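On to chain A.
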Amino acid sequence: MIEPFPGRYFAGRGEFELEAPNLFALVRALDAIGSGFAEMAGEDAAIAVDGVMRADWSAPLEGAQEVLIVPRIAGG
Partner candidate 1 sequence: MSKIAVSTTVNGDPAEFLCDAGETLLDVLRGSLGLTGSKEGCASGDCGACTVMLNSQMVCSCLVLAVEAEGKSIATVEGVAEGSVLHPVQRQFLEHGALQCGFCTPGFIVAAKALLEVNPDPDETEIRYWLAGNLCRCTGYDKIVRAVSAAAAELRQDSKAQRSAA
Partner candidate 2 sequence: MNAPDPMSKYRVVGTRPVRPDGIDKVTGKAIYGPDFVAAGMIHGAILRSPHAHARIRSIDTSRAEALPGVKAVVTSADFPGQSAKIIAAGETSSSLRDIAATCLAHGKVLYVGHAAAAVAATTKAIAEAAAKLIVVDYEVLPHVIEVEDALAEGAPILHEHMITKGLDPAPDSPSNAANCLVMTRGDADAAMAGAAVIVSGHYRTVPVHQGYIEPHACVASWNADGQGQLWVSSQGHFDIRNQTASVLHIPSSDLRTYPLEIGGGFGGKTGIYLEPVAMLLSKKAGRPVRLAMSREDVFCGSGPAPGIVVDLTIGADADGTLKAIKAEFWYQVGAFCGSAVNSGMATLLGTYRIANAHLCGWDVVSNFPGTKAYRAPGAPQMAFALESCLDDLARKLDMDPLDLRLRNAVRPGDPGPHHVPHGAIGFVECLEAAKAHPHWTAPLGANQARGVAGAFWMNYGGPSTVSVALSGDGSVQVTTGSPDIGGSRASMAIMAAEVLQVPYERVRVAIADTASIGYSMVTGGSRVTFATGKAVVEAARKVEETLVTRAASLFGVAATDVEWRNGAAHCLTGESAGEHLTIGAIAAKAGQFSGPVSAEVSVNPLDYLPGFAVHICDTEVDPETGNVSIIRYTTVQDVGTAIHPDYVEGQMQGGAVQGIGWALNEAYVFDGNGRMENPGFLDYRMPVASDLPMIDTVMIEVPNPAHPYGVKGVGEAPIVPPLAAVANAVSRATGLPMRTLPLSPDRIWATIQAAK
């Protein structure tokens, strides 16, 4: 994941090896490490799975290699 999340929730750590069936589970697992992360992520994070932005957090992650968590950016 990239800033501001590592600094804000994970004491600067930005990489994790985790197994999760879908993004909800992954975010829950991260929240267990950095508490408060899940609530924030629902509003402020965008998540890419193997380089593609993923809107549906319930879709299975089977076979996915890399999940990237980045800030969501506003438009006008």
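Candidates were picked such that all candidates are chains of the complex that A comes from, given by their letters.
We adopt the following convention: a contact is a pair of C-beta atoms (placed from the backbone, for glycine too) under 8 Å apart; a residue touches a chain by one contact, two chains touch by 3 or more; residues count from 1.
Bear in mind that the values here come from a model prediction, so they are computed numbers and not experimental data.
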Would you mind flagging which of 1 or 2 touches chain A in the complex?
2
Listed in rising order, the residues of chain A that touch candidate 2 in the complex are 2-4, 7-8, 11-12, 39-40, 43-44, 46, 48, 51-56, 68, 70-76
